[in-house]
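All protein chains but one are shown at their positions in the complex.
Here is chain A:
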Amino acid sequence: MKQILKNRLLIFIGLFAIYGIIQILLSTSILNDYYEINIVLMGINIILAVSLNLINGFTGQFSLGHAGFMSIGAYTSAIITYKLGLPFPLAILVGGIAAGIAGILIGIPSLRLKGDYLAITTLGFGEIIRVIFLNTEYVGGASGLSGIPKYTNWTWVFWMAVITIVLIRNFINSSYGRCCVAIREDETAAESMGINTTFYKTLAFTIGAFFAGIGGALYAHNFYIIQPETFNFMKSFDILTMVVLGGLGSITGSILSAIFLTFVYALLQDYAALRMVIYSLLLIVVMLFRPEGLMGTKEFSLKKLFKKGEKSNEFTLN
């Protein structure tokens, strides 16, 4: 117990240190606006990748509709701040809740399907959401919403990412999360052990959608403008690449690969096609030579790094 408390305290200090250092670097303009945009984007991508990993990696339900949930969060939050003039924290929360409700509505019917059918159905739902926004004049149709106030900054993104990671990690380590992992390993076996698979699949799907909505809300308030085109299925593939590269079933893997791929994204900003070629080669090569992703289902942990040889079976994030 004492050990756990000590570890928690260390993590907390570590988080504050990372936050503080970057905040000082940003406020003293050692890191300029260009870096700030990309650092913020890194945080948003971490939220998106970790939340998709809950659905795809831990519960084993292959979803390709994450950009759709992200767009619901983005549009809802933008309506709340820009059209209604309400505060930003409320917009984040409502954006997440709206995406979560969409997650329930889409999850209940489509999670009856499995594997590639589920993939294509969620892709279809994502596209339908995009077409609906495209045809809604209230949110600007094809030209999108512009002039959204810029509220997203390092502080918001960092702490939202931390909250996302902690909540999803705790969920996975709870009995609910273990049911989700059981469904991933063998759905029929899980069902015969008395696990209500539909409930747990929908639950994981909804939580994933909720955090995708939060990611979308942060995204909308970072770039002034959102368009339906931003959230097409290419965006879902982007997030999928992060999850697959990091390892389906590894939170730290998703975090590391989200950071790495955002870095690649920033380097190749002017060469979109080249970037996608690299992404696609990454997907193919990872699948051919290391189908479990860089981290597999393992988590990166400092403790393990220091105490080599000692195996621990628990999920640790520090």
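Definition applied: a contact is a pair of C-beta atoms (placed from the backbone, for glycine too) under 8 Å apart; a residue touches a chain by one contact, two chains touch by 3 or more; residues count from 1.
Throughout what follows, contacts and distances are computed from a predicted model.
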Hidden subunit of the complex - UniProt protein name among "Branched-chain amino acid transport system permease protein", "hydrogenase (acceptor)", "Peptide ABC transporter substrate-binding protein" or "Leucine rich repeat variant": "Branched-chain amino acid transport system permease protein"
Options A:Leu25, A:Leu134 or A:Leu294, residue touching the unrepresented chain: A:Leu134
Residue of A:Leu240, A:Ile255 or A:Met295 in touch with the missing chain, whole complex considered: A:Leu240
Residues of chain A (touch criterion as defined above) contacting the omitted chain: 60, 62, 109-110, 112-113, 115-117, 119-121, 123-125, 127-128, 131-132, 134-135, 188, 237, 240, 244, 248, 273-274, 276-277, 279-284, 287-288, 291
